[in-house]
Structures are given as C-alpha cells and as structure tokens.
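The structure follows.
What you see is the complex with one protein chain gone and the rest in place.
Letters A and B name the chains as they come in the text, with residue numbers starting at 1 for each one.
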Amino acid sequence: MSAASGASAPRNRLAVAGARSTTEAMLRNQPRGDVIRNAIFAGLLLLAVCIALAGLLALLIQAFAKGSSALTLDLITNPPSTAFPDKAGYRPAIIGSLQLIAGVMLFVVPVGIGAAIYLEEYADGSRWWNRLIEINIQNLAAVPSIIYGILGLAFIVRGPMDLGFILAAGSLTLALLVLPMVIIASREALRAVPDSIRQGSLALGATQWQTIRTQVLPASVPGIATGVILAVSRAIGETAPLLLVGATVFVTFDPTPFGSDGYSAMPVQIFNYALRPQEEFQALAAAGIIVMLVVLLAMNSFAIWLRNRYEQRW
Amino acid sequence: MLQSESKRYGERAIKWLLASCAVLSVLTTTAIVFSLIGPTIGFFEVVPADDFFFGVDWTPQFEPPSFGVLSIVAGTLNVALWGMLFAIPIGLGSAVYLSEYASPRVRRTIKPALEVLAGIPTVAIGFFAVSFILPEIIVPLWPGELLGGAEGKPFLALAAGLGIGLMVVPIIASISEDAMSAVPRGLHEGAYALGATKAKVAVRVIFPAALSGIVASIVLAISRAVGETMIVVLAAGSTPKFTLNPVESIQAMTSYIATTATGDISTGTVDYKSVFAVGTVLFVMTLVMNVVSIRLVRRYREVYE
Partner (left out) sequence: MNSSKWLAAIGAAMILALGVAACGSSDDETASGNGAGGGGDLSGSIRIDGSSTVAPLTEAVAEQFMAENSGVRVTVGTSGTGGGFEKFCAGETDISDASRAIEPEEEQACKKDGVGYEEVHIATDALTVMINNENPVSCLTVDQLAAIWGPDSKIGIWSEIPDLKESFDEELALFGPGTDSGTFDYFTESINGEEGVSRRDYNNVGEDDNATVKGVEGSPGGMGYAGFSFYTENEGSLKALEIDNGKGCVPPSVETAQDGSYAPLSRPLFVYPSEQALQKPEVKAFVAYYLENAGSVAESLGFVPLTDEQLTEAEAAAEKAGL
C-alpha cells in the first residue's frame, strides 16, 4: 500500500475510519428476518459438509471395525484359501498389485511426459491434428474404466497384440486408463513455468530441446511427480478393467509379469472375498480394504507434501 | 556465434518422438472404437435393432433370449439418479461453505478430507454400501411399505446410489469450489458494499458467476456415476428390471459387462457380442455427456478482465 503524502494522511485515516464504521453499522443492523435466514442458510451448508464428512468417517470406521479381527501379519504373507479362511491372506494379490503399478509407471512416465511436452512446447494449437489430439485426451479421461477393460480384452489380451491373460497385459490396460490423467497434470506443471525462462534460454543460443531439458522440465518435475503419484494411486484401486483382462482370483502362488498361470491384484481379491457370505471372508475383505486405504493415504499425502514443498513460486 | 551446438535434424527427431507419444491418445480412442464396433455389428446381424433399443426385457441367457437394453439402461439411470439427488445438494453445499463461509483453517482441514474421499477405491465404497448403508441406514429409515418396502432385500438400487453419491461428492465440491474461488473479489466486495447479506452474495452473485464450472462439475459427476462398475455390482444386484424404483434390485450396464465378461469368455456367441453392444451404448453415452459439458463450459464462461 503506497503511503499517502503527508498532507492527505489524516484525511485518508478519517475516510477509512468513516467507511469502516458505516459498513459495520450496516452489517450490525440487519433486519431480523435476514439474520434468521442467514443463520439457517449457513446451518444447511454446514450440514451438507458434515454429511459428506460423516459418510467418509462411517466408511473408515466400519472397515476398521469389520476388519480389525483379520489384521494379522498372515494377511500379507499368506496366500488365499477357500478351505481355511482363518489362514487366508493377500500375498499373491499384493505382489500382483506391486508388479502392476511398476508396469504402469514404466509406461506412463515416459509416454505421458513426452506427450505433455509435445503438446505444451512444440505443438501449434491452431493445427487440426493437434486439436484432435487434445480432444481425444479430454474424452479418454472421461471414459468409464470398464470400457478400458473391453479395450484390453479385445486388443491387448486377444486381437492384434494377443498377449494372453498375463499380468503385463493388465498393466498395459491400467496404464492406458491413467495416461490421460498424467498428460493433463504434466501439462499443467509445464504451463506453470513462465515463458520468460524459455525466452531467456533461447536468447542465449540454446535449442528448443536443450531449453526444455535443462530449464523447463526440471522446474516442473514436482508437479509432474505429483500427477504421476495420483495417477498411480488411481490405478492401484481399479478393479473393473482387471476383471476383464484375466485377474483370476484363486491364485495361491506369486504371479510374474509374463507368466501365463494367472495373477491377482488387491482390489480384485477384496472383491472376491466380499462376495462370500461367511463372516470370516467379510472380515478379510474389510482388512484388505484397510491395507489399501493406508497405502493410498500414504501415497496421496506424499504427493501433496511434494507439491507443497517443492512448488516453485515465480 | 549464434549457431546452436546440436544439429538441426536431432531436434526434429525429438519432436517426432514426442509427437508419437501424444498421437498414442488418438490411437487409443481408435482402438476403443474398433474393439467395440466389430462385435457390435456382429451382434446387430443377429438381434434386430428395435428389439435392442426399445425392448424392456433383458434376458440374454435364456431360451429364447431377449435383448431389450432399456432394462439395463434404466438400471444405470436408476442408480445414477438417486446418487445425484444425494450428491448435488451435499456437494454444492460443501462448495459454497468452503468458498464463502469457512475460515482458512477450517478449509485447510476439510479440503484434504474431501480429497481422501475422492481417493477411496470403488470396491471399498461398494463394500461399505452393501454391508453398512443397506442394512444400517436404508432398511431402518425407509418408511414401511413405500414402493414395495426395503425389508428383506439383499441388494438395493438405493444402496448403490448412495454409494455412488458419496463417491462423486468430492468431484462436485472441489470443481465448484474452484470455480467459485475464481470469481474476482471485486464482485464480492461490490455486492457487500451494496448491502447484500452473505447468503445473498453466495446465491445471487457468486453462484451464477461460477455457473459454468458448477454445471461442468455436475455433468462430470453424472458421467462418473453412469460409468461406475464395482459399487453397482456389489450393492445393486443382478436382476435386470425396467424401473426407477430405488428399493428394487436392478442390473446396470456396467455390472452386466463385468459379470458376463469376467475372466475367459469364449468368442463368437451372441452373449459375448452383447457385451460389446452394451459397451458401445455406454461409451456413446459418456462421450455425449463429455461433449455437452465442454460445450456448456465454453458457452457460459464469464471472462473477467
């Protein structure tokens, strides 16, 4: 706030004081009806927020209550068992999920960042093919996950790629599902870098790629990393596409990426346990949910911490 | 001296490499369309189109089979309808609260909570819907025999609907709140200066100004609700019924695809092709909704300065 010149300073102070007291008087003397209506309105809004939070709390509490009995170390080390539910666990599913997301990251990081760099730095926005690409990405982000399952079934598992019902196929399907998210998040991160950086670099004689590689990309890495982590956490929780590309449920051995003996994943295993009426399996399903929620919470918190810590203010 | 060090064609190669990454998105869409079209056409060679689009009986596995897709479309809309009736007031209410009423400290606690809700896997929400919402909330609170009563039914459209509603509340809340925060302070201040109350400012000034973002968030939420699979499979049942009654068990398009196509199914049968036909309907529906939401945003966007 620029300081007023000496002569008008007392006048300014007077004006400000006058304005403040008038506004406060107005706000204080509102008609009774208005005050009540405002209070009710504010109350309703608060109620809405509380209902949303109550729903979240109820979900967490119920999962914990139902699943705490099954939360033993066995859960992580034992394979699933139909005959002995008290000894059953999630081991192949956990390993399957880990391998799946390793595959997703292997695909999505280079391709997603590459696409984002192209669209932000190289593409001429007025050309029809670039607009087509952008429209496609927007639409793909809104396609239901089960359609990606159909895509995987018809194209990756069978059809042209014909990989069979292997874990790598599931990984690729999930990667295609979250790719639009990564592209969009990376574009935002790239866009946040001010143009002056690019111009300066080019003015000093660097080529476009050198500029991107040494200036733009490093500056946008935290934003990109956040986007990748959020996309991966979405991929971990997806069930529907995996059901269609062959995540068989009764697998007691540890899956491998290219093994054709079948594989499983956490959400799919939880789903199967949830379908069985016996109490022990319901508890197992709830316990699996707790494990997943803890992992996802950790990942999302990490992503947010990343964003806050390394975000650069220009 | 101003010559760059790297050779020109290296640059172009990189550009093409990056472009191919981006073109993958177009290839994906093409692949989706292709994988749906073939079997769908095969399907319509066996099943007449008006039986499919206008029939209300979906029993593809019986002899003789009946392929009226309206039955499962109604199931999808049933669940989505009740979900949105829950999510819109809760989501918008939360958004208005967060952007107009909440202190920064409150906002800092509630926003992450909503993000947590957004990150919960749908299988967990589905489990919650069928094992808690159904028995502990719907059955005790549902008024007696209204619309057939909620007693004694292990699967209810309403349970899935509320689960889906809970799932999309964060979408509506966070996008609407962003839209409302983007409205310049000048409009707020001007309204207050003219003597408007807080409620009036929120409803009459900010809300209409942010309308495009709000509507976009709702359409996006509907799109998510229509495409949701796991919650419906776990909580809504598997009986196709042409009804919008919330206390019935129904089958949605997504649950039909999931339960029919699970694992290895043999190619070539009409059942197999019906999965793709239903997939096409679903794909087209969400595509249309997406296009509509983009158009709406463009049309109603208020540009400031």
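Brief remarks on what is shown
What we mean here is this: a contact is a pair of C-beta atoms (placed from the backbone, for glycine too) under 8 Å apart; a residue touches a chain by one contact, two chains touch by 3 or more.
What you are looking at is a predicted structure, and each value in this text was computed from that prediction instead of being measured.
Touch with the chain omitted from the figure is made, among A:Leu46, A:Leu71, A:Ile197 or A:Val221, by A:Val221. Within the whole complex, the absent chain has one touching residue among A:Gln99, A:Ser186, A:Gln269 or A:Asn300, and that is A:Gln99. As for the chain not pictured, it touches subunit A at residues 77-79, 81-83, 87, 91-92, 95, 98-99, 101-102, 105-106, 109, 217-218, 221, 225, 228, 248, 250-257, 260-262, 275-278, 310. Even with one chain removed from view, subunit B keeps its contact list with that chain: residues 59, 61-63, 151-155, 237-239, 249, 259-260, 263-266.
We adopt the following convention: only the chains that are shown with their structure count from here on.
Taken in their complex, subunit A has these residues touching subunit B: 23, 26, 30, 34, 37-38, 41-42, 44-49, 51-53, 55-56, 58-59, 62-63, 66, 110-112, 114-115, 117-119, 122-123, 132-133, 136-140, 142-151, 153-155, 158-159, 165, 176, 179-180, 183, 205-210, 233-234, 236-240, 243-244, 246, 248, 267, 270-271, 274-275, 282, 285-286, 289, 292-293, 296-297, 300, 304.
Those residues of subunit B that touch subunit A in the shared complex are 2-6, 10-11, 14-15, 17-19, 21-26, 28-29, 31-32, 34-36, 39, 89-94, 96-98, 101, 110, 112-117, 119-128, 130-132, 166, 169, 173, 192-193, 195, 197-199, 202, 220, 223, 226-230, 233-234, 254, 257-258, 261-264, 267, 275-276, 279, 282-283, 286-287, 289-291, 294.
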